[in-house]
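Just below is one structure, and these are the notes that go with it.
Here the complex is missing a single protein chain, while all its other protein chains stay put.
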Amino acid sequence: MSNGQSGAGKPLLECNDLCISYFTRAGEIPAVKDFSLQLYPGESVGIVGESGCGKSTVAMAIMNYMGANGGIVGGSIVFDGRDMASLSPEELRQLRGGDIAMVYQEPMAALNPSLTIGKQLMEVPMFHENISATEAAARAKQMLADVNLPDPDRVMAAYPHQISGGQQQRVVISMALLSHPKLLLLDEPTTALDVTVEAGIVELIGEISAKFGTSMLYISHNMGLIKDTCDRVCVMYSGEVVEEGPIDTVFNAMSHPYTRGLFGAIPLPSADKRSHPLVAIRGQLPLPHERPRGCNFGPRCDFFDAGRCDAGDIPIVDGAHAMQRVRCVRWQEIDWASHRPDVTVRPEEPAGEEVLAVDEMRKYYTVHDRSIKAMLSGHSVRHVKANESITFNARKQETVAIVGESGCGKSTFAKVLTGLETATDGKIDFDGVDISHVPVHNRTPKQLGSLQMVFQNPNDTLNPSHTIGAQIGRVIKKFGVETEPAKIQQRVMQLLDAVKLPRDFMWRRPRQLSGGQKQRVGIARAFAGNPSMVIADEPVSALDVSVQAAVTDLLMDLQRENKTTLLFISHDLSVVRYLADRIVVMYLGQIMERGTTEQVFAPPYHPYTEALLSAVPIADTSVTKKRILLEGNLPSVLNPPTGCPFETRCPRKVGRICEEERPPVIEISAEHRIACHIPLEELAKAEPVIQVGKAAE
Amino acid sequence: MIVLLAKRFGGMVLTMLTVSILLFLLFETNIESVATKVLGPYSSDEQRQIWLEKEGYFRPLYIRYFEWLGNVVTGDFGESVRFKVPVGDVMWDRLANTAILGAAAMAVIIPLSLLLGVLAGMREASKLDRTISVLSIATTSVPEFASAVLLSAIFVFWLGILPGTSSMTGGFNLVELILPALVLILYDFGYVTRMTRASMAEVMTTGYIRTAILKGLPYRTVILKHALRNALIAPFTVIMLQFNWLLSGVIVVEFFFAYKGFGALLLEAALNQDIYLVEACAMVAVFVAVATQTIGDVGYTYLNPRIRFN
Partner (left out) sequence: MTETTATAPRESGAMRALKGIGLLRESGVGMTGAGIILFWLIVAILAPVLAPFPPNATLVPMLAPGGEAPDGGIFLLGTDHIGRDILSRLIWGSRTVLFYGIVATACAYAVGIVMGLAAGYFGGIVDEVISFIANVILSFPVMVLYVIIISVFGASGINIVVAVTFASAPGIMRIVRGLVLDLRNRDYVAAAQTRGEGAWQIMMVEILPNARGPLIVDSCLRMGYVIITIGVLGFLGLGLPPPDPDWGGMINETRTMALIFPHMTVFPCIAISSLVLGFNLLADGLREVSLRD
C-alpha cells in the first residue's frame, strides 16, 4: 500500500462523466454510466464490483481498447494532461505499454505460447525506447529478479507453459513494469491463482508503488484484496459508481445500501451461522438492458422509496466523510444504527450419530510415463497418490468442510465417495455399509439417492437441452421417490418451493436462469432423493458475492430441515469458517490437520494451516494478520515429496526428517489432529494468525 | 521427441499393414475370380485351374499374403493384365506425371490460401473477410468435373486459347498443364483458405494478442511476430492433408483431360478389373496419404512448443 498524498498536486488520470456503451444487434447497451475518477501520482485506487458492473470496461476504456462494438459515448479520459480522445494512433501506441501498462486476469492466456518469455519481455523496451537486444535482455533479466522470480536466466529461456501460474503472473507484472509506467492497471490479477500464491502476488503489488512510484488502478471483485492493496476504492454496481472514498471510510462508514449489503453478505470473521448469520441481498443483478429506471439497486434495496428512487437518474453526491461520495437519494435519512435486517437466528442443534466414517482411504492412479528416461530406468508406471490415508468422520446434521488448494485431492475424494471412482485401499463406511469399492453402477437407488452432489459451476451443473422440471423429475423417478407422473410433478413443485424458485421455472431451460437460480436448481436436484448426505463442491465460489450468501443460506436451511450431513468442499477459508462445524485441511492428497472449526482456527496450527489462514484476504480493517508467505510452487502430484508433502514450501521445516519421513499424526484433543514433525509443545507456542478488534498497524 | 517420431512412424507402418491386409482380402480371397480377371472371361475352367496351380494360389491365404507383402515391399507388384508389362513399369511414370500436376497446383494453393486466409482472419467480419469467405465457399462448391466442364467451355470452346485435352503426347507441355492445375486449385484453395482464416481469427481474439497490442507494439509486429507464429500451425496440418485430397481430385481431372497420370491409371485399372494394378495403385496412394499425414502430425508437434517441450 502506498502513502499517496490524495488530493495533492495534479491528477495523473482523470475520468470525467465517462459513459461507455456496447452496440449490439439489440441496440445500444450502456456498460458504464457517469464514471468520474481522479487518480493522483503514487496513489492506488480500487474498483470493486460484481460481474457485469463495468469495472473491466473502465480499464479497457482507459487503454482505448474496447473492441469493434464498444465505444465512449460521453465524457472524457485525461491522462497526464492529455485528452485520450485526441491522440493519434502512433501516440496511442506509445502510451500503451509505455506510460500505461496492464496486468491481466489469466496470466497463461496473456502470454504468447509459442514465444519464449525472454523475447516477449525484451519487446517492451525495444519498441518503446529503441534499445539494443542485449540491453533489453539485461533489463528484462533485472526486472524478473525484481519481481522475485528465482533463476531469471531459466525463465527468460522458458516458454510460458513451462512455469507455474504464479510465476506467469510475475512475468506479466514484470512485462508491465519494464517500461516504468506511470499507471498500472490490474484487472483481477490474482483471481485465477491459488490463495497462497495470491498472497505472494499481492505482496509484490504492494511493493511496486513504493519501489517504482507507480500509480495503480486495481480492479477486483474481492473486498479483502482491495483493502490489502489500495488507498481508495470505488464501489460499482450495474454500470455506475455507487460509493467511493478512502478504504477506512468505505469499509467502516459506508453510506450506500448496496455497500452496506455487500459487507453484510461477506463472511467476515465476526459472522457466525447461528448468532450472527450473513444477510443476503435479495434478488438478482439486473442484466444491462433490463436496468430499472432511477436507482439500479432499487429493486433489491430495503430502503426503496417509490417516487424518489425511481424518478430519474440519481447523481453522485458528497458524503459525510472526507472524499466520500455516494449515489443515493436517501443516504442521509437511513438510520443504520437501528436497522435490523430480518434474519433467522438458528438455534444450535447437536450432531447426531455417525453417518460417514473414512478410514485410511487411499486412491492411487496409475500413470504411464512414456519418456525415454522412464523407460530406461524401468519406472514407466507411476502412481499418482491422489488421496493418501484419508481418515475422518461426519455425523448426522453436521457440516464438515474439506479445505485445500488446487491439486489437494478434494475432488478425487468426492469422486470416490460418489462411486465415480473406487478406492485403492481403506474403508468408507456410509450408513453402516462400506462403499469404498462399490462403483456407482453397483449401488442401490437408495444408496445413490442418499449421497448426492451439488456442483461448482452454475453454467455446467444443468443440462442446457432439457427443462428444469424434466431434470429434477428424472432424479425423482430414478431414485424411486415417486413413480406416477402426477406425483413426480407435485414433488418437483415442492422442491422448487423449497429452493425458493417460482413453480413455473419447471418449464424453463437453464439458459433462461441466472447463475444463482441455476445453483438453486442444482441444490433442489441434490435434495430430490431425500439424501442423508450432500457433497457440495465449491457451490458458491462461482457466484457473485451478493448472491453467494443467499445460496449458502438456502443450503443450510435445507440441511437443517432434512437433517442432512453436509460435506462442504472449498478453497475459501472465510466461507468455511462461517458454516462448517469441523474442518479437514488437505494438501497434495493428504490430511494436514483436522478438528472443529474453533480448533483449526486457533493455535496450535499445522504450518500449512497457518500459512493458509494468513493468505486469505479479509475485508475488515479491524483485523490484523500474521504475515506468512510461502516460497516456491505446489509440487507436481506426479512427483510429490517423499516425506511430508508440505516440506518443500514449509517455513518451519525442522530438517532432514521432514524430507525423509511421513509426519506422525499428533493427537491434540479428541477431535483435533495435526500431521507434523514439529513437537506439539513447539506448535502450541504459535500466536493466533487472525486477530480481530486490534487497532490497525 | 524421438519417442514421438518413433510412435508416429510405428503408427504409419501399422496403418499400411492393415490397409495391405484389407486390400489383399478384398481382391485375392476368391481365387476363382482372380483367375477370371487375369485370364479373361473367355478362358476355360481348365486354363484357370492350371494357372492357379502354377501361381501357387492353392496355398493357404496367409502364406500367399506374406509372399505378396514381401513382393510389394520390394517393389514387385506383379504384371498388369491390361498393359501386359510389370505394374511398376507403367505406374511410376504415371506417378511422376501426377507429381508434376500436384506440385503445380500446390505451388499456387499454398501461398494463395495462406495469404487470403490471413487477410480474412486478421479483421473478422470486415468487408474483405466477407468477400474472401464467400469467394472460397463458392469455389469449393463447384465440383472438379463441373469446373473442368465450365472452364473448358470458356477457354476452349469460346475463347479457344487453351487445349481441351492434356494427354501431352508430344512431350511435356506447359500449356496443357494449365487447365488441369487450375481445376485442382479452384476446388482446393477455398478449403485451406477457410481453415487458415478460422485459425487466424481465433488467434486474433486470444489474450496474448491483446497483451501484444496493449504492450504498445506496432500492428505489423503484432501480426507478423505474435499472430502468424500461432495461426499458421493449424494450416500446416491442413495443407499436409491436402495431398490426400489431391489424390482424389486427380482421378477426376486426369480422366476429364485425358492426362496420363496416376489417377487416370487407377480408374482405368479399376474399371478393367486389372487387380494387380489396382492393388499397387491403392497401396501407393495410401502410402502417399499416410506419409504426408505423418509429416503433418510431426510438424504440428514440432511447431507447437506446448507439446514440443513436455
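Every chain is named by a letter (A and B) in the order it is written, and numbering of its residues begins at 1.
The criterion applied here is as follows: contacts are C-beta pairs under 8 Å (C-beta built on N, C-alpha and C of every residue); 3 or more make two chains touch, one makes a residue touch a chain.
Keep in mind the model is a prediction, meaning the values are calculated, not measured.
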Quiz prompt | Residue touching the undisplayed chain, where the options are A:Asn463, A:Asn530, A:Ser636 or A:Gln691 | solution = A:Asn463
Quiz prompt | Residue of A:Phe392, A:Phe479 or A:Tyr578 in touch with the missing chain, whole complex considered | solution = A:Phe479
Practice problem: Since one chain isn't shown, list which residues of chain A touch it in the complete complex. | Solution: 25, 418-420, 440-441, 443, 445, 448-449, 451-453, 455-457, 460-467, 469-471, 473-475, 477-479, 485-486, 488-489, 492, 506-507, 509, 522, 525, 529
Exercise. Just the residue numbers, please: which parts of chain B touch the chain that's not shown?
Key: 11, 14-15, 18-19, 22, 26-27, 133-134, 137-138, 140-147, 149-150, 152-153, 156-157, 164, 244-249, 251-252, 255-256, 263, 266-267, 270-271, 273, 278, 281-282, 285-286, 289-290, 293
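Quick note on the criterion: only the chains that are shown with their structure count from here on.
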Quiz item: Between chain A and chain B, what's the gap in Å when you average each chain's C-alpha atoms?
Solution: 52
Quiz prompt | Contact set on chain A toward chain B in their complex | solution = 63, 65, 68, 93-98, 101-102, 104, 106, 109-115, 123-124, 127-128, 159, 161-162, 172, 175, 179, 370-372
Quiz item: chain A touches which residues of chain B in the complex?
Solution: 2-3, 125, 206-208, 210-218, 221, 225-226, 229-230, 233, 303-306, 309-310
